[in-house]
Each structure stands twice: as C-alpha cells, then as structure tokens.
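Missing here is one protein chain; the remaining ones are kept as they sit in the complex.
Up next is chain A:
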C-alpha cells in the first residue's frame, strides 16, 4: 500500500481575526468535537492531517491554523507558501471581525499563487437569531468581490462545517494546474530528515 507521503497533498489555511472560531471549525471537522468553554487562543497544534477521497482519488489534506499569529497580524510569508486553499473566517455576531476581512483578503491574495481557492466563512451561525451583526448578503457580496465562495457555518451545531472543507478541496482538485499532481516533495528539493523518502533515504555511501 502506498504510504501517506505518496499521496498528493492539499494545503489549506484557516485565517481571520482572533476569536472568529477558526479552531472550532477545524476541531469540529477533524475530530467532530466542540468545546463551548474553549476560547483560548490556539496553541499547541502545528497542523491537522486528514486523508480523504474525492471523486475516487485519495488525497492528504493538511489544515493549518494560525497558532495565534493572527492576533497582531504577524503571519509570515512562509506560512502561506504552497497553499492551495485559504478559508477566511469571521464571526457573524461581530461586526468588528467582519470589518477586518478586507485586510485578510489582501494578505491572502498577496502571499498566495494565482488560482488559489478562497472561501469566506461566516462562523457562529448558531447565533443568527440572537446576535447577528453581519447579514448573509454582506458576506456574500464581499466574497464575490474577491472571487471567493461563501457560506455561513456553525461549529456548535455542525451546520455547513463539512461542506466548507469539502467544497474547498473540490475546488482545489478541479482547478487545473493548482495541484499539478505533486506529492509532498516538489521536484528538485532534497530530504534532510531521516524519515522522509526521496534522495536522503539511503545511506551516504
């Protein structure tokens, strides 16, 4: 059986202001968990890996959270490298969080390759009845202005969570040239870690 490393890897980032619910979406999607008490900034996890099969083909999906570096807007250019998709998350119950999205779009567009799949997500849909501060139409309009897809979701109720990730992955694999069938290692690069395949896997003799 082929190892995970041989699968084409899709790199998807979750960005957006602190407290928008990026990690909650990620945890709901990957582990089907939701912790209503957890509001701490995200630390501890580098990225989540999920193997998935789309249209009969297996992929290795890597999901990168901001590790708290969104707080003072210090995400590095290296964070964005090689991303195939970016999920931009704001909180529909916070006008302030929505108002930062233009800048997050700018940053994502400046640091990623052309054709990258952009997806705008209004999170905390469960608060739609009681605390909505951003209309769904506004979200839709912002997404359209940036050629992004849009939906509202709730990590608490699971509403639309899976759809977000599925649609991003689907868009990535459907965009010609975006994935270019590459596996984990780009051509010409060399392996320096002993657990990697490729040039470095043999002995040095």
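The working rule: a contact is a pair of C-beta atoms (placed from the backbone, for glycine too) under 8 Å apart; a residue touches a chain by one contact, two chains touch by 3 or more; residues count from 1.
Assume contacts and distances are computed from a predicted model.
Colleague: There's a gap in the complex where one chain should be. From "Rab proteins geranylgeranyltransferase", "Mitochondrial distribution/morphology family 35/apoptosis", "Small ribosomal subunit protein mS29" or "Vacuolar fusion protein MON1 homolog", what does UniProt name that chain?
Modeller: Of the names offered in "Rab proteins geranylgeranyltransferase", "Mitochondrial distribution/morphology family 35/apoptosis", "Small ribosomal subunit protein mS29" or "Vacuolar fusion protein MON1 homolog", the absent chain's UniProt record gives "Rab proteins geranylgeranyltransferase".
Colleague: Contacts of chain A with the missing chain: which residues?
Modeller: Output for chain A: 18-19, 30-31, 41, 43-56, 58, 67-69, 71-72, 74, 76-79, 81, 110, 166, 169-170, 185-194, 198-200, 204-205.
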